[in-house]
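As you look at this complex, bear in mind that one protein chain is not there, while each of the others sits in place.
Presenting chain A:
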């Protein structure tokens, strides 16, 4: 490595403004990136990964400032460079791929028009050259119909395709550096693979250096040459991917690695003849005239967890809406303890409503921001159990203790004063307050960091053992399924594709779709993606593979 590094960041400190103070976000980090190297930045939310990634472009978000340190790109000091110099670099030699391509594309312009903007503006290519080049890039990224896809609007292509179109756009000027900010976080596992494979290929082909920001260890293991672990604005450690995976030196890194190993012991099979808590029988459902569920049937027994797995749009959440009565099914019925539930929740008795509770994916929108924690939990206690005054307070305190939060400290706080994991715990407490038999957990951990998510899963498992609750666990994350499920139901396009005990489900032979789902979950092995591609062939991954089902 005789040549100078492409990016050299030394002792950089960033501060963010909140409550009229400047609070540190990054406390002095060094970062060196050689030409053509891919560096993975990982850490929990709030670790400062994105802020550091943007700082490598000499850019800060509103309300953030660089207080110390230097950023050099190819010998140019980006922090001292003039606006004109930066304008010449950004987009041309440094490009950025954002987390949500759907939110980053302008919905009013065609993909091609947005693609050619950069090269034409920077004078790299003429419009027609750039269009020809775009088609070439689309082909390299294995987008379907590369000649034609550029003339569609962003809403006319799928999420995974949009993310690749954005990568093509970032490549349009052949930059030396691309910053990928969680490019696959919002995608399904099967779609994620094709985006990962395409990004990795194209970065290799053009020998582009990249900073790949993610919180998913298995993903970063596929993409990066080196990994840097961040925690609360400090660097924990940096090492080559293989070294980092096999021999992490710091405790924090080890704990991140260990999360994936949480797994509950298998329970004995359900006794034949026992009445299920909730039984979904031949349910069809439709939104207006559009049918979304076809003949869905499964049972959920006391003290057990049924994981409902599938991609977005497979009907998992719709099934939950049918069970709660928000969406009355067009055919079939839902049984609670062997008795038929009225299809519409408004027709159900208070006691029937009490038995079925729900925990939501986004704790932010599931808790009323204007109510204190105490009020939120006390409401179902008063509403269902009729407790008031000191009795009510005692019950709420007991519930807060059950979810491992100190009652005196949290009772009067507002949801905005809690962390994401704590908010999710309040959601659990609100469901428990009704003393239900059955709880629907709708993607409860997918918005949380891995360590926090694991805490929630352990809490749910403990509560199930103590209160013999029955869970319906909606998720697209198979690691979560492995951790907590007793039975698994796989859904696709509104139908149940396969169902059975967890042990049988994770053992071959599978239904073809289950197999695809299982094999698409990234593993910590850095060779996993390479092996998978070799096994399946590059044209048989992602959407293409799903469509062949």
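Keep this in mind: a residue touches a chain if its C-beta (ideal position, glycine included) is under 8 Å from a C-beta of that chain, and two chains touch if they have at least 3 such contacts; residues count from 1.
We adopt the following convention: contacts and distances are computed from a predicted model.
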Which of "NADH-quinone oxidoreductase subunit L", "P-type Cu(+) transporter", "Peptide/nickel transport system permease protein" or "Benzoyl-CoA 2,3-epoxidase subunit BoxA" matches, in UniProt, the chain that is not displayed: "Peptide/nickel transport system permease protein"
Touching the absent chain when the full complex is considered, from A:434, A:447 or A:518: A:434
Candidate in contact with the missing chain, chosen from A:309, A:366 or A:521: A:366
Residue, one of A:326, A:512 or A:534, that touches the chain absent here: A:326
Residues of chain A in contact with the chain not shown: 20, 62-63, 82-84, 324-326, 345, 348, 350, 353, 356-358, 360, 362, 365-371, 379-380, 383-384, 430, 434
